[in-house]
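My structure is below; once you've seen it, I'll send some questions.
Subset of chains shown; positions unchanged.
Should a chain be cited, it is by its letter among A, B and C, assigned in written order, with residues numbered from 1 in that chain.
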Amino acid sequence: MEIGKVVGNVWATRKDEKLCGQKFLVVKLLKTKDTYKEGFLVAADNAGAGSGDLVFITKGSSARVSLDKENVPIDATIVGIVDTLEFFD
Amino acid sequence: MEIGKVVGNVWATRKDEKLCGQKFLVVKLLKTKDTYKEGFLVAADNAGAGSGDLVFITKGSSARVSLDKENVPIDATIVGIVDTLEFFD
Amino acid sequence: MEIGKVVGNVWATRKDEKLCGQKFLVVKLLKTKDTYKEGFLVAADNAGAGSGDLVFITKGSSARVSLDKENVPIDATIVGIVDTLEFFD
């Protein structure tokens, strides 16, 4: 899994109907505790995340496992809100 | 998922017959709201996308889940047309 | 999917017997219409490709879906020969 920060929203009216009712958020992934990787991804939200939250991202086929239905064509899901991220000294 | 822009077409007459009837589009993925990643990919279109559209791309095994048939050998699918992509300030 | 050019062959006598009878080709992936990405990959050929052909590559679990048997341990397959690759102006 990776840790990211919620930085935006995305809306799509015309889409595969299996995506309907699913909220999507724009996420930047952490490179270190204080810096970000280049680029961004869009993740389905399964943890009630909001703007600025540090979140837990699962990618690939495991992203589908988080939802109740296996037939949703997503490849990244927010599966938790991070309380504490600690790097040992 | 990732967001990309439709920038081209690709045709293949000799191909795995399980791909027949499927439209494919050339897509450049966004790095930021205004810039693109290097390279391009080819995605099956399951959202009626056209030239210049900003689209929602699902990759990996989830790309197959979008189609009605699970036996189509594709690894990237356009699953929606983006209306609005908003980055929080 | 990605587009690549067939640039070589590879032979392996000692191998997982589930690979027997399968032809493999060396492919360089396109970065733009005229340039290549660094590196190369080896793909199972399911489209009758030959030296110099521009081909359509599917990766991951979808590579297995192209073959008739699901138990072949491959992660990249040539699923078509490209006739035309067109980038819009």
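One rule holds in what follows: a contact is a pair of C-beta atoms (placed from the backbone, for glycine too) under 8 Å apart; a residue touches a chain by one contact, two chains touch by 3 or more.
Note that the structure is predicted; figures quoted are calculated from it, not measured.
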{"item": "Size of the entire homomeric complex in copies, 3 being in place", "value": "5"}
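Keep in mind that, in the parts below, only the chains that are shown with their structure count from here on.
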{"item": "Rotation angle (°) superposing Cα atoms of chain A on chain C, nearest 5", "value": "145"}
{"item": "Interchain centroid distance [CA atoms averaged], chain B/chain C, Å", "value": "19"}
{"item": "Approximate Å spacing (C-alpha centroids) for the pair chain A, chain C", "value": "31"}
{"item": "Sequence positions of chain A contacting 2 or more other chains", "value": "61"}
{"item": "Complex contacts: residues of chain A adjacent to chain B", "value": "6-16, 18-19, 24, 26, 38-43, 51-52, 60-61, 63-64, 70-76"}
{"item": "For the chain C and chain B complex, residues of the former touching the latter", "value": "1-3, 30-32, 37, 46-48, 56, 58-63, 65-66, 77, 79-88"}
